[in-house]
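Step one of this worksheet: look at the structure below.
The complex appears here without one of its protein chains, the remainder shown in place.
Order of writing sets the labels: A, B and C. Residues in every chain begin at 1.
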Amino acid sequence: MKLFEYRGKELFDKYGIAVPNGKLATGEKDFSNLNFPLVLKAQVPIGGRGKAGGIKTTKNLKDAKEKLSQIIGLDIRGYKVGKVLAEEMANIKKELYMSISLDRSKRMPLIMASASGGMDIESVPDDKIFKEWINPLIGIQSFNIRSIVSRLGLEKEETKQVSIVLSKIYKLFREYDCELVEINPLIINIEGEAMALDSKVIINDDAMFRHTDVEPELTELTPLEKDAKEKGIAFVQLGGNIGVIANGAGLTMATLDALTHFKGEGGVFLDLGGTDDPEKVKQAFELMKKAKPKVIFLNLFGGITKCDTVATGVKSVITKEGIDCPVITRIKGMNEDAAKEILKDAGLITATTLQDAAKRSSDLAGGK
Amino acid sequence: MKLFEYRGKELFDKYGIAVPNGKLATGEKDFSNLNFPLVLKAQVPIGGRGKAGGIKTTKNLKDAKEKLSQIIGLDIRGYKVGKVLAEEMANIKKELYMSISLDRSKRMPLIMASASGGMDIESVPDDKIFKEWINPLIGIQSFNIRSIVSRLGLEKEETKQVSIVLSKIYKLFREYDCELVEINPLIINIEGEAMALDSKVIINDDAMFRHTDVEPELTELTPLEKDAKEKGIAFVQLGGNIGVIANGAGLTMATLDALTHFKGEGGVFLDLGGTDDPEKVKQAFELMKKAKPKVIFLNLFGGITKCDTVATGVKSVITKEGIDCPVITRIKGMNEDAAKEILKDAGLITATTLQDAAKRSSDLAGGK
Amino acid sequence: MAIFVDEKNKVLVQGATGHQGVFHISEMLGFGTKVVAGVTPGKAGQDVKGVPIFNTVHDGVEETGADTSLILVPARFAKDAVFEALDAGIKTVVTITENIPFHDTMEFVHYAKYNDALLIGPNCPGIASPGKTKIGILPGSIFLEGNVGVASRSGTLTYEIVNSLKEKDIGQSTCVGLGGDPIIGTTFIDSLIAFEEDKNTRAVVLVGEIGGTAEEDAAEYIKENISKPVFAFIAGRTAPPGKRMGHAGAIIARGKGTAKSKIESFKKADVKLAKFPTDIADLVEEFV
Partner (left out) sequence: MAIFVDEKNKVLVQGATGHQGVFHISEMLGFGTKVVAGVTPGKAGQDVKGVPIFNTVHDGVEETGADTSLILVPARFAKDAVFEALDAGIKTVVTITENIPFHDTMEFVHYAKYNDALLIGPNCPGIASPGKTKIGILPGSIFLEGNVGVASRSGTLTYEIVNSLKEKDIGQSTCVGLGGDPIIGTTFIDSLIAFEEDKNTRAVVLVGEIGGTAEEDAAEYIKENISKPVFAFIAGRTAPPGKRMGHAGAIIARGKGTAKSKIESFKKADVKLAKFPTDIADLVEEFV
């Protein structure tokens, strides 16, 4: 779960990492107790908000009110701005970059730091990014911190400050089951204090059960995706008009891939998982219908799951609830023949192979 | 460092392990806020205080005052009672034993638990003690707790209580660098609550630098041993009358052993370590003199340390400060001949072999 | 021969008495797997399909000599279960459980290394060496004993591919379900090393998907070290960045983990790529 900047900063504050004095602003009174100049920052779960007009500096209350109203409601790459963080402007002496993410290959947390803060880290040349891997069995050690911080070209007191920040963000990273904690920029202000001017914190969805203090904000999901998530169904909305239901994440992806081969475009990824529970099948079809695909492509491989059981569930949903778009089915595996009969009986189109099904779905969706 | 029972219980309290309501008592007013009946317990760093009259129960204030005065000043196996812990008497339903110590062979913490609490654990048969080892890389896990607590024959709620205590004492054991945390007995009182009626906590001396909140109480050391410890000298007082100074713990022990072969008895173990610093040599001799041995046996092997440098230090101490007992020396290793000359010159007896020196020391100490 | 597991593995099931446990113990027994013990705390003395249940893995190992554990417990208890298995001396741990917090997985992956144990999964269907053993939830009916090794990050997709191999009478030496999580124990490279050494394996099929760089790492490894032919299918060519595609590990993050990058890497390593999952069997058939 991606946290808004202000939520990430609340966690920073909890761990004793300095952040600028600030608060969420929706109106005039929210600027009280803050000293101008201020920075107004749109709270959206993606980057590039500066260019999109989502960050503005302001020197007085009148100006602040005006700029706030400009930012609120702004559409930034598809996200409508609902929350704006107003913060006191920091006096920057140095800008650094620091993050902890997951190195999947090494299976360890990876610390990255750079003296080139404030820029998109992808645009910083590799030799200016310093890396340190942390073995999860022993956690972060003094030598890790020394090794990475000593390369940032800092003065002694700055080194000390940044070292403390690093040990604190590692603690946060581990204790909150984070996928990513990024501070860009981590500044040294003219008072010599290390301070996080931005925050990017992503908490591992699978670990949310032990972080009940973090209120879920599924900001990056569509309303249907949120709905699916609550039902425990893997459901992703895509750009196209063909809704794919398959069992297993890999098979569902492969089905979407097959469509493109025939110039079809997937509109929904829906992984039924290992279930043949009629209730789950029903929920899946309901979600799919709400996404309004032009064609539904149902691709099943029956391994442990029996094809005919799933088919019976599908038939029952279709006959009871009706369906207003063609459903192409491709069934393989245990009891496939019985399943095909049941689906044919329910009025669905049964294809012979994956390619055949993908072609027919694509053709139908393309209006051919 | 061995903590007094009441100090261990302060730590238990800090970690949320229930202990009886109590306080240190030296006079009448110390019984206020406590409900009779009370148990008065002499605070000494050894076991067997019950048999020695160091534990008494009391039902009223008058009786308590009287019994307190009986306990204070009592001599329990060489330790004069200075502190008495007065505690409210618990209503015991079950008595358990639980400890975490160090398994040197497995190099892991070892949890031991038994349903036979309140007894000396050495007298409990092996098949009634349950053991569980904790890998220090991952610390205590639920399965460890489940495995050991489920064998204690407890009811469901008791199991839960004891499980929590175990996870807490492990935390204490690790965070306070303990050699031992023992609760005997750990009781279930009639209210169904798990409670520590006794505490035995030993903190690793080498880790005291990170536990500055624990005030040192070197209760098990003699005054001279305390003095030596502050000076960083390995010094142990023994029963005999020959003071041994050697370099290296193993060599010092071996020297003491050699004495017994000739019916001599070691009175002091003093390990000079790897030093040839004249100041350290001086301190060592001063300590040794205070222990008033009948004979001093100086046994040196010069490896990295040069024998003549140490000998020069010894000579300087002896000539400046004087010495009022015979000093037998046995010198071996680098520059031994020069060293022997220097020591002979200082009026010390130089023996040829370890056996010769041990025999001469023993003979002299025995009055022969 | 086979890799990682064979008829000698003595399997203990953690989470044995639940619905899934009972069903799969039965399925595995039917496949010929030596299932010797089950563990569910508090249920010692019971049995599942004749397999004795113990309170702890330690007890199960002591009584039955189990050397392999199949983890079927819920996600929040999985770390404890894997730790318990490893501490009890289990040397092969197959973790089926999905949705385990990856920080937990990181810890037990490294703890498995400390114990010199083989860890397969998590979030995987298990492993099968046809004709010898099946440890996990893979359908027994799709397999055929033979000479093709399969390692896959996906479940049903693997069944589909293995089934299509079988339909062409191409048998398998071992099929390893590596798991769909970002952090897994046994990787493509581990499997490739074992398949390269295994005399009975003549070709290897890798089933990859978006997310991470496991396929890229494997491609690099293949270039230098693998002499046997390798075939691959990559799922997720049309997946958008930033979306978790069913599997926790199937996500294109910060420009990394695209199917394009994986396909190109494999091409450079002379790995033959299939367009459709069902094509793999055709490619392998040509070779065989």
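Going forward, contacts are C-beta pairs under 8 Å (C-beta built on N, C-alpha and C of every residue); 3 or more make two chains touch, one makes a residue touch a chain.
Just so we're clear, the structure is a prediction, and the values are computed from it rather than from any experiment.
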item	value
Among B:L137, B:I164, B:V214 or B:A338, residue touching the chain not depicted	B:L137
Among B:M89, B:I318 or B:L354, the residue in touch with the chain that has been omitted	B:L354
Hidden partner interface residues of chain B, rising order	102, 104-105, 107-109, 122, 135-137, 174, 177, 179, 204-207, 209-210, 220, 234, 236, 238-239, 246-254, 256-261, 266, 269, 271, 274, 301, 303-304, 332-334, 353-355
Missing-partner contacts on chain A, residue numbers	135, 137-138, 141-143, 146-147, 150
Chain C residues touching the omitted chain (full complex)	110, 113-114
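By our rule, only the chains that are shown with their structure count from here on.
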item	value
Centroid comparison with chain A (C-alpha atoms), farthest chain	B
Separation of chain A from chain C, taking each centre as the mean of its C-alpha atoms, in whole Å	27
Averaged-CA centre spacing for the pair chain C and chain B, given as whole angstrom	53
For chain A, residues contacting two or more additional chains	137
For chain C, residues that touch 2 or more chains besides their own	107, 111, 114
